[in-house]
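Here it is, the structure, as structure tokens.
The complex appears here minus one protein chain, its other protein chains still in place.
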Amino acid sequence: MSDDEAPSPSRRKLFKSLSLVPIAAVAIAGCARETDKPAGADRHAGDYHPAFFNAAEWAFIVAACERLIPPDDVGPSASQAGVPEFIDRHMQTPYASGDIWYMQGPFIEAAPQFGYQGRLPVRDILRVGIKGIDAHCAKQFAKTFAQLGTGDQESVLKSAEAGKLPLENISAKEFFSQLLNETRMGYFCDPKHGGNKHMAAWKMIGYPGMRADYANWVGVRDRPYPLAPVDLAGKRG
Amino acid sequence: MAIVKPKVDAVIVGLGWTGAIMAKELTDAGLTVVALERGPDRDTQPDFAYPRVVDELEGSIHRKFLQSLAKETITARHGIKDTAVPYRQMGSFKPGTGVGGAGTHWSGCHFRALREDFNLRSNLRQRYGAKFIPENMSIADFPLSYEDLEPHFDHFEHVCGTSGKAGVLNGVKIPGGNPFEGSRSREFPLPPNRDYLGAELFYKAARERGYNPYPIPASNASAPYVNPYGCQMGPCNFCGFCSDYGCLNYSKASPNVSILPVLRLRKAFELRAHAQVLKVNLDGASSRATGVTYLDAEGKETEQPADLVLLCAFSLFNVHLMLLSGIGKPYDPVAGSGSVGRNYSYQNLNRVTLFFDEKVQANGFIGIGGGGATFDDLNGNQLDNAKAGFIGGGVIWARQPGSGPIRGITTAPGVPNWGSAWKQGVKDAFRHSFYYEVQGACMSYRSNYLDLDPTYRDAFGRPLLRMTFDWDANEIRASQFLVGKALDLCKVLNPRALSGDAKKSGEHYNITRYQSTHTCGGAIMGADPKTSALNRYLQSWDVPNVFAPGANAFPQNNGYNPTGMVGALTYWAAKAIREQYLKSPGALVHA
Partner (left out) sequence: MIPIGCLVVLVLGAWIYASLPTHTRSMAISPQQPNAAAIERGRYLAVAADCTACHTEPGGRPFAGGLAIDSPLGAIYSTNITPDPATGIGKFTQDDFDRAVRHGIDDEGVTLYPAMPYPSYARMSDEDIAALYAYFMHAVDPAPGTDHVNGIRWPLSIRWPLALWRKVFAPSPDAAPFDASKYKDAVVARGAYLVQGPGHCGACHTPRAITLQEKSLDDSADSFLAGGQRIGGWVAVNLRGNIGDGLGNWSKEDIVATLHTARNSQQAVVGAPMSEVVVHSTQHLSDADLQAVAAYLKTLPPTAGDSPKFAANPATAAALLEGHEANRGAELYDDNCAACHRSDGGGSPNALPKIAGNPSVLAEDPESLIRLVLAGSALPGTAAAPSPLAMPGFAWRMSNDEVAQLLTFIRGSWGNQAASVSAGQVGRVRASLDAK
């Protein structure tokens, strides 16, 4: 049974959530299934309903994260770990609206050693960047980013990372770096924040999570640290 | 109309290490003291309660315990002809906020300066001749000696329960400590902490290369401790959350753990949190401070009259307040005149990372901020600067303050930033790598300084502090030399991969990358009021009832972390206030 023929149960739930957004957006999401062997990112989006991203943005986030942290034998993929959910929730925090950044103008060009000097907080960097990349993909491939095959998605992301993608209103490099940061945070954060489902990313690297107590293990050299991770809620991974 | 509070003997601006020390010493002397802290009140409970405090996203991304740049920040530029832009996102350095200040989220490295760090300029002149010091390098001697400060270094270490091993005790070298240090009058209050793998291997490699490794003096308690004030510390449990975080079990010395418990019981001491000081008020002749003006917790403008004003904010903001208040003459780099803003310096921090195979249990999540090992064979007079080709030495150390995946996992060279290979790379690196660092001195230069920005303003409408700073070729040579030595040291341990980040020739200061919160200078202590803002007692030359303890007083920075020196200088200044100033208020040094 191919993904193109019958949506998985989780995808049906996604459709349900999408019924709340404008028809056009649903159509875009629908295209993603039918026109190409899709990257399939939305397969693992679970039943989370994005509250920050609209359908097009969400499709991008799910697809892009899945390229940054793909499924393989090493550990969970971004969507398996709940990274898109994390990002959607994180974009709704004061941090993402710039509460700890200096946000006053004038906003002038400066050397990269001085950091991002634009006026956008993280959440708008992502939104504007997603729009820009999708516009680029529409021009080059006549598809959204999410509709591209995995190979094309990777090359678009590589160009963005290298700053070789001219985007409207945002440096592709800045956008990519924020997207990658958010993706990594969602992968490795405490599950309370929506990502790192079942502490799977912690288990992959052997991080004990919220334990913060290693007095017994400072001098142990001959065997790996044995205890399973624990999260903020007190669950064991 | 501003609210006017009843006058007190002393008002303290900022309640971190220097503010807490001053409050303790001055209430001991019978003074009434009000401390104004711009951030919230904080204590181990509830603010650093286990396990909530170790949420990496909150601590290291949302910067829960650090200063919000939205309220106050600086602008930065590389050269005096450039236009400065704001430090918009936290990167290179991390000022704290709230009660305890940066003293709550520091790592715990607790050094004393070397004897020769005190008289840097005259020592270099004597060793290599007057021409050895480049014309643009504005380094200066401290206007006091190691011996002057020794009792205060000692006392501060005993307040902090510093764990370490003396190398020179009452003039006698003893094994296990730093043989090059200034003589100590007492052993450390606590023995050294236990070593994690990277530190253990550091001893091996350093000895094989002929160096003299010793335990980093750490204000992370190696055993339970009760300090001279009766404040209690538990032993460090290597939780891995020092830097960026408050300590969860009373084991890292902080103003909150080591001094404030006493102050909070004192009637003569009052703490006002969420009190943002805007400026120091001066009398008509600008020769005397009458108090400070601040915004109270509700934003109401309030005046606190006081006989003594103690600027105990983070070093950069001490300078900012002096410039905003008109205390002293602002430095002009072109004319070479003025004193406030002069000699801004930093720290030359570089890292080498060693990657091993999966049999090596490096466990980078096990961490202790100030623990580890270092050596001084390339620091102070041990280094032949003429041969090395730069001024100022540094230390190489093994330090593992604790890592977590949100704080970043350094991957081996060649690993991409994303994709399956990245996943494999972080998996391979996380538990099987550690790093050593080179912490170099940073000289001061005529063109590196602080002043007020002409364009940008803070949330309170005041001009931001402007930092003009870039790496000089001297510091780049130092970085290359010391990182080279570190890489050579690492080879002894035969890692499967090795990466190092020596500065490249012509490299500019990158404010987005963390390289220590050791911002120094700007309101330096000195013997000459023309070239220093403060006298040897950290008293303003221009407004003698203002004292400004902090790293702002360093004429340049040495190869060590500044906190030990900052604490000792503050006790030294407090002693001068108690024993000299209070008897006869006025200038303690007549230029």
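As written, the chain order gives the labels A and B, with residue 1 at the start of each chain.
The rule is simple: a residue touches a chain if its C-beta (ideal position, glycine included) is under 8 Å from a C-beta of that chain, and two chains touch if they have at least 3 such contacts.
Everything numeric in this text was worked out from a predicted model, so none of it was measured.
Put simply, the hidden chain is in touch with A, B once you look at the whole complex. The residue from B:Ala35, B:Ala205, B:Met233 or B:Leu538 that touches the chain not shown here is B:Met233. Seen from subunit A, the chain kept out of the figure touches residues 211-213, 215-216, 226-227, 230, 232-234, 236. In the full complex, subunit B makes contact with the omitted chain through residues 43-46, 49-52, 223-226, 229-235, 237, 239, 248-250, 257, 261-262, 264-265.
What we mean here is this: only the chains that are shown with their structure count from here on.
Averaged C-alpha coordinates give centres for subunit A and subunit B that are 37 Å from one another. Within the complex formed with subunit B, the residues of subunit A that make contact are 67-70, 72, 74-75, 93, 95, 98-104, 106, 108, 110-117, 154, 157, 161, 180, 183-185, 187-190, 192-193, 201-202, 204-208, 210-215, 217-225, 232. The residues of subunit B lying in touch with subunit A in their complex are 50-52, 54-57, 61-63, 66, 68-70, 73, 76, 78, 83, 85-91, 194-197, 235-241, 248, 361, 363, 365-367, 404-406, 409, 417-420, 422-424, 426-427, 430-431, 455-457, 508-512.
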